[in-house]
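Supplied in structure tokens, the structure appears directly below.
Every protein chain except one is present and positioned as in the full complex.
On to subunit A.
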Amino acid sequence: MDINKKYTPQSWPDHPETATMEGKNKFVGFWLLLAAESVTFASLFATYLALKDKGPSGMEFTAAGLFELPLVFAMTMILLTSSLTSVYAMYHMKNHNFKSMQAWLAVTVLLGAAFLGLEIYEFNHYVHLGFGFTNSAFSSAFYTLVGTHGAHVVFGLGWFIALMVRNAKRGLNTYNAPKFFLVSLYWHFIDVVWVFIFTVVYLMGVIG
């Protein structure tokens, strides 16, 4: 693999993310990592459901009383949109249109950061109400599940930014195409997990 090889949209392979052996390996390996991540979140969800609304006797906080849907709905839409913009970025990556890809990645990062900001606001709000990490088994399970997702968002944002800055001057080649592809895959995964969090934690929390 020659890292200095320049591509044109005509010479650019149909599947740049798996054009090299390294790319193929990363592609399969990352899907497997996502399998492990799925089990990780499954364990967190199971624990959350077991400990939902459980606390010391006389605990005032329950899911139904605590969560408010408008803010969380806005967060959900923002994150879903960021997943869509990362798809646009990959579309341009496959067409070897580096500038458009970077632009859509930047939009994705901004949306991700907005989501993160709202999540920090939400957590801060709960803590001020007295619902801290050490409040009850329920609060521990809630912050660990949603916080682990939040930590994934932070890691994903850092990953996006590192790749965008590192490759800003040299454009796309078959060495960095798999990297861009993987981070967008990771971003979709984060999005899917959030859909489950929105459903299981917030919707089911408010309804019953």
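Here is the rule we go by: contacts are C-beta pairs under 8 Å (C-beta built on N, C-alpha and C of every residue); 3 or more make two chains touch, one makes a residue touch a chain; residues count from 1.
One rule holds for everything that comes next: contacts and distances are computed from a predicted model.
Chemist: One chain of this complex is not shown here; going by its UniProt record, which of these names is it: "tRNA N6-adenosine threonylcarbamoyltransferase", "Carbohydrate ABC transporter permease", "Cytochrome c oxidase subunit 1" or "Potassium-transporting ATPase KdpC subunit"?
Modeler: "Cytochrome c oxidase subunit 1"
Chemist: Specify the residue from the set A:Tyr126, A:Tyr175 or A:Tyr202 that touches the hidden chain.
Modeler: Residue touching the absent chain, from the options given: A:Tyr175.
Chemist: Which candidate, A:Leu66, A:Leu79 or A:Ala141, sits in contact with the chain we can't see?
Modeler: Of the candidates A:Leu66, A:Leu79 or A:Ala141, A:Ala141 is in touch with the missing chain.
Chemist: Quick one: which of A:Gly29, A:Gly65, A:Gly117 or A:Gly130 touches the chain that's been left out?
Modeler: A:Gly29
Chemist: Where the complex has a chain not shown, which of A:Ala19, A:Leu44 or A:Val201 is the residue touching it?
Modeler: If we include the chain that is not displayed, A:Leu44 is the one touching it.
Chemist: Going by the touch rule given at the top, which residues of subunit A touch the chain that is not shown?
Modeler: 1, 3, 21, 24-25, 28-29, 32-33, 35-37, 39-40, 43-44, 46-47, 50-51, 54-56, 59, 133-134, 136-141, 144, 158-159, 162-163, 166, 175, 179
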